[in-house]
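Below is the structure I would like to discuss, written out as structure tokens.
Excluded from the complex is one protein chain; the other protein chains are retained at their positions.
Here is subunit A:
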């Protein structure tokens, strides 16, 4: 019987297989950031161990970094300590680090791909659940806990329990104005936040093949919100073109050998998935969340659902609690929900194409009175590219704030937070209670919806803007 893409990558990394034991897998790339690594380095120190493969390890600073005044000392002493701890650990153990102020600094899942480190057929881990992002390249990439971070540092391997395989096939054509974000939000609403549990999802079908590399990353990024171990997309011409010439991509004979291997990384025709889901891209529309988990979403054109409409009692209870927390009532049209803040950024939607699509909507328009809009590029490289294209000017002319790279309001570990009761339209990936600040209320949206929402002040798609005049003088 044939094998799936995920099974092929797994098999190619088995260091040791023994009866009654989990497979021991080799890890090709280990990404580190300041939040989930200090206790792991501590563990190494306590047991007198070293980092086995510093040449397969790289660190950056993202979660705690401020997005303003980055040349001044970090105000929050606890954040500062965490960053300083990472710097100390990387120096002591010989790990390459891109700290705040470095041109390669940024959200770890934006940095790996843009350096060309994330490659097809590799195993990629990071102490961060959104490591699933890297699966867009046909890598087997997943988030791990701090004990596992320590394990990988010490051994460059991980003992891993087997997974099941799921195919999500999206055929057809995404309608104009419908993005990868809308697609993945619709997938999660369909299969639920536990629907992917235990599975590695492979996204396939003609609509997936047409996606750019960045859009594929957006899709794979949110696999974890469906509970999946990882998400993957088979590498193809789009993948190879993206990688060629990147700083850490293979060159010369290595490039040729790599390409030959990468082309074998496709699910065999006779392979069988444990579970299959089919989605027709043509039926998709802009999608937003109304609740407090990423599965609680609906088409923007619809209304807040009535909890009573859920057959499952725990879904009903969850919906009731979510509406209470979100300050919404059943039947309220989603388009009438007014926001205070719009956040464009994160490892889901903080790459250059995301900024371009938000800027295209904002160009010549103004952010509505009383709405604050934050644009936070996913990395310094993304920021530089955006400046080169003049996107920063589009944002500031519209009245948005153009900030420095980092995770920022995605989880509000730095000063960028929602105040209690404040409501955001956010291009990030989690709408959990208090995620963006204590008492904050989050609606997950695409960059285009975020930009249109900033203009109208209520959840909107670009198509809703026809009656908002474009300012011609900009």
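The rule is short, and it goes like this: a contact is a pair of C-beta atoms (placed from the backbone, for glycine too) under 8 Å apart; a residue touches a chain by one contact, two chains touch by 3 or more; residues count from 1.
Throughout what follows, contacts and distances are computed from a predicted model.
Trainee: Unshown chain, UniProt name, "3-oxoacid CoA-transferase subunit A", "Cytochrome ubiquinol oxidase subunit I", "Multicomponent Na+:H+ antiporter subunit A" or "3-isopropylmalate dehydratase small subunit"?
Mentor: Missing chain, per its UniProt entry: "3-isopropylmalate dehydratase small subunit".
Trainee: Determine which one of A:201, A:411, A:425 or A:450 touches the chain that has been left out.
Mentor: Going through A:201, A:411, A:425 or A:450 one by one, A:411 is the residue touching the chain not shown.
Trainee: Looking at the full complex, which residue from A:3, A:49, A:87 or A:335 touches the chain that isn't shown here?
Mentor: Here the residue in touch with the unshown chain is A:49.
Trainee: For the chain not shown, which residue from A:58, A:232, A:326 or A:445 touches it across the whole complex?
Mentor: In the full complex, the listed residue that touches the missing chain is A:58.
Trainee: I'm checking contacts with the chain that's been left out. Which of A:204, A:229, A:266 or A:381 qualifies?
Mentor: With A:204, A:229, A:266 or A:381 as choices, the missing chain is touched by A:229.
Trainee: For subunit A, which residues touch the unseen chain?
Mentor: Its contact residues with the unshown chain are 15-16, 20-22, 24, 26, 28-29, 35-36, 38-39, 42, 47, 49, 52, 54-58, 63-64, 76, 78-79, 81-82, 85, 96, 116-119, 122, 127-129, 131, 142-148, 150-151, 154-157, 159, 161, 193-194, 197-198, 227, 229, 247-248, 250, 254-255, 257-258, 261, 293, 314, 317-318, 321, 411-413, 430, 432-435, 438.
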